[in-house]
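One protein chain is absent from this view; the other protein chains keep their places.
Chain lettering (A and B) follows the sequence in which the chains are written, and residue indices restart at 1 in each chain.
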Amino acid sequence: MLGTLWLIPIVCLVGAVVNLLLGASGARKSAITIVGVGSVGLAAIASWVTIWQFLRPSTGEYEAIVESYFTWIRFNSLEIGFSFQLDPLSVAMLAFTTLVGFLVHLYSVGYMKTETDRGYARYFAYLNLFMFSMLMLVLGSNLLVLFIGWEGVGLCSYLLVGFYFDKEFSADAGNKAFIVNRIGDLGLLFAIFVILNVFGTLEFTELFGLLNSYGAAQQYGGAMTVIGILLFVAAIGKSAQIPLFVWHPDAMAGPSPVSALIHAATMVTTGVYLVVRCNFFFQLSPVAMLTVAIVGGTTAIFAATIALVQNDIKKVLAYSTISQLGTMFLAVGVGAYIAAIFHVIMFAFIQACLFLGAGSVIHSCSGERNLRKMGGLKKYLPKTYWTFWLAAITVAAILPVSGFVSKNAILTKVFEAGVTDLNGFGLIFYLLWVLGICGAALTGYYMFRLVYMTFEGSFRGSEETEGYIHEAGWTMTFPLQVLAFLSVIGGLALGFPGRLFHLKGTSFIHSFLGPLVLASPGNGVDEGHSLAFGLEWFLVILSVAVALRGIQLARRWYKKDPTFSEPNALAVRFPAVHKLLFNKYWVDEVYDRTLIRPVHRLAVLCWEIIDVIIIDTFIVNGSAFVTQLTGDVLRFLQTGRVRNYALSVALGILAIAVILW
Amino acid sequence: MTALIFLTAAAIAIIFAVVAVVHRSPIMNVLALVGMFLAIAMVFAIIGMDFLAAIQVIVYSGAILVLFLFAIMLLDLRRVEGIGEGGVFQLLLGCIAVIGLGGAVVFAAARLSPETGAWVTGAEYGTAYPIGRALTGSHLFAFEFVSVVLAAAIIAAVYLARRDR
Partner (left out) sequence: MMNADLLISVPYTWVLALSGVLLAIGILGVLLRRNAITIFLSLEIMLNSGTLAFAAFAMHFAAIPGMEATALNGQMFIFFIIAIAAAEAAVGLALFIALHRLKGSIDVDRANILRW
C-alpha cells in the first residue's frame, strides 16, 4: 500500500481533466456524473483503505510516513522535494475531506441537474479539481507542496463562487474571494521565505525535529513570532477571520453544495489545519498564540452577532461558519490544537449538513433565499427538516451530541488557560472565555431562529411557489442523512470526554494526534488537567444552559409567534443596534471607503499618468514618432540610383584609407 | 630601354582607359578597352610574367571583350550619354573619391623605394612551368573551385538571359 499516496489526489485530477474534455465534446450528464462522482468515490475508497492500513498496527505509536516522488527544487544546499506525508493529522483531514467531498459530489448530481450539459461538466470539473487541490494541501509533506494545494483551493473557490458568471454579483463575489485571499496567500509566501531563511528546510518533520530540541525557543525566539504571525495572516485569509472575513458571506453566491464543501467543510478550515500543522512555531511564541486567540475569539462573537438579524438563509449560515472558525482559532490560540482539529472534523459534518440542507430548501423553493418568504416547510421537506434540526442542535452544542463535545473541549481549555495564567495573559483568556459563552448563547438563538423561520409556521411565499415544493431525490437526501448521523454520533465516538465521568485514559483523538503537538512549558497537550472536577461540570452546565436559553428565546419569538412581533419591536426600539448588525457593522462599506476607493483612485491615477502619459505617449508613441521622423529624413538618402550607392562605397573606402594611414 | 618600352605601354594603357571610360559610343569604349588590355599584357611581358601576358591576351582581349561586343550588338546600342550627366553633387564627390583613392595608391608607390636593376634568380618565375606546377599542386583546390564558379556563372547567365521566365 505504501508508495501509492499520490494515487489519491491524481484520481481527482484525472476526473477534472476528463470532465473538462467531456464538457467540451458535448457529453451527456450521465457520463459526466460517472466520471465526476466516480473519481471522488475512488479517491475516498483509496484514502479510507490507506487510513485503514495506517491505523492497523495499533501499538499506540503512529509513525509518520513520508513518500518522496522527485526533487522539485535544487539550489545550492537547498533541496525541496515533491513528497506526501501520512501522519495522524493528515489522516484525520483526509478521512473527513474525502467523505464529505464524496457526499457533496453525490448531492450535486441532484442539485445541478437543471444546468446545461456544459455547465454541469464545468461544475464537476471544478469540483474535482478542488478535491485534488485539497488533497494536495492535506497530504503535502512540506510547505511548498501545501502551497500548491493552498493556491489550488483558492482558485477553485474563485471558479466555483463565480460559477454563475453571467450574473454580475456572482462574478464580483468570485473576484472578491480571490483578491481578499491574495492577502493571506502573500502571508503564507512570506512565511515560507522566512522559514527557508531561518531553517533552510520546509519539511514538517524536519522543522518539528529542529524545534523539538532543547533551547530552540531561545535560539529562534524572534523569528518564531514573525513566522507565526505570517502563517496566521495566511490562515486569516483562508479561514475568513477578522479583518479578512468579508469575502466569505459574498461567496454564498456560488451553488449551495459548493458552499457546503468549500466554504464550510474543507477549504475554510485549512487555515486551522495550517496553524495546527505548524504548531511548533506557535508553541514557541506566546505573542503569536495570543494574537491567534484574540482574533479567533473576537471573530467568533462578531460574526455571531451579525448572524442574529440576517434574513438570507445562506448568509446566516455563512456568519455561523465564520463564528465557528473563530472558535477554532480561539482553541488554537490557547494551545488546544487537538480540540481545534476535533472541532474542524465535527464542524465539517455539521456545517456541510446545514449548507446542504439550506441548498435543499433553496432548491425546492425555486431559488428563494429569503427567510421571510419561507416557513412551514416541515411538512413538505421532512427529511431535510430532521437532518437540519439535528445539525442545528449540534451546532448549538447541546448535550450530549458531538458538537457539544468538541465545543466544550475548547471552552474548557480557554477557561483553563485563564486559570493557569497561560504565558502570563490569564486575564485576556478569561475575557475570551466570557465571549465564548456569549457566543454559545447567540449560536443557539440564531440557529433555531433559522430553523423556526424556515420550517415552522405557515408558508409566507407565493401560492404558486408553494405548489412546487417537494423533497428532492435520494442523491440529495442521502448525503443529508449520512452527515446528520455523523454530526450527532461522530464526536462521541472520536473524542468522548471520559474525564467528565471519571474514566481513565484520554480519548481516542487526543492519543492519536497528541504526538504532533510540540510540548512546551505551560502548554499541555492533554485534556484539562488543572481544573477541579466540579468546576469542569459547572462550565459544561453553564455553556449548555446559555445555549438552551438562546434556543428558548428563538422558540418564543419565532415559533409561537408567526408575525415575529417581539423581534420586530426590538428592532424598532433599538434602531441603531439593529441597523449596525443588519448592515454587518458596515465593514464592507468601511473597506470600500478606506481601502478600495483610495486604491482605485491610485490605480486610475497610475493609469492616467504613468500609463497614458508616460508609457503610451512618451515611450510607445514617442519612439514611434522619433523613428518615423528619422526615417522621413533619412529616406531621401535612398535615391534608388546605383551610382549614388557606389559613390558612398568609394567614399567609405577613402575614409578607411585615411583612418588607416 | 626597357623603361622606355614600359613607359610607352603605360601611356597607351592610360590613354585607352580614358577613352574607354569617356567616349560616348559603346563600341569605341570596348575597342579602347581592347587596346588597354593589350598594353597591360605588354607590361606583364616587360616585367617577366610571360604566362600572364599570354592569358591576358587570350582571355581578356580574346574572350571577354568579344562577349562585350556581342552584347552591344545584341542590344543595338549606338550612342549613349557622356560622362557626368548625373548631378553636380555626384560629379564633385565622385572626383574627390577618384583623386583620393587613385592618389592614395600613387602616393604609396611614390613613397616606396624603387629597386631598379634588381636581379631575379631563377628567371623562369613568370613562365608557364612554375605556374602550372602551382596550379596542379599547392593551389589545386582554388583551381578546381574556380572551375565550379565558372560553371555556376554559365548556368546563371543562361538562366538570367532566358526569354520565357
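Note that in this section a contact is a pair of C-beta atoms (placed from the backbone, for glycine too) under 8 Å apart; a residue touches a chain by one contact, two chains touch by 3 or more.
This structure is a prediction, so every number in the text was calculated from the model and none was measured.
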Sites on chain B contacted by the missing partner chain, in the whole complex: 1-3, 6-7, 10, 13-14, 17-18, 20-21, 26, 29-30, 33, 36-37, 40, 43-44, 46-49, 51-52, 55-56, 59-60, 63-64, 67-68, 70-72, 74-75, 77, 80-81, 83-86, 90-91, 94-95, 97-99, 101-106, 108-110, 112-126, 129-131, 134-135, 139, 142, 146, 149-150, 152-154, 156-161, 163
Missing-partner contacts on chain A, residue numbers: 635-636, 638-643, 646-647, 650
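The rule we apply is simple: only the chains that are shown with their structure count from here on.
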Distance between chain centroids, defined by C-alpha means - chain A, chain B (Å): 91
Chain B residues within the chain A interface of the complex: 86, 90, 93-94, 96-98, 100-101, 104
Chain B-touching residues of chain A, taken from the complex the two chains share: 641, 643-644, 647, 650-651, 653-654, 657-658
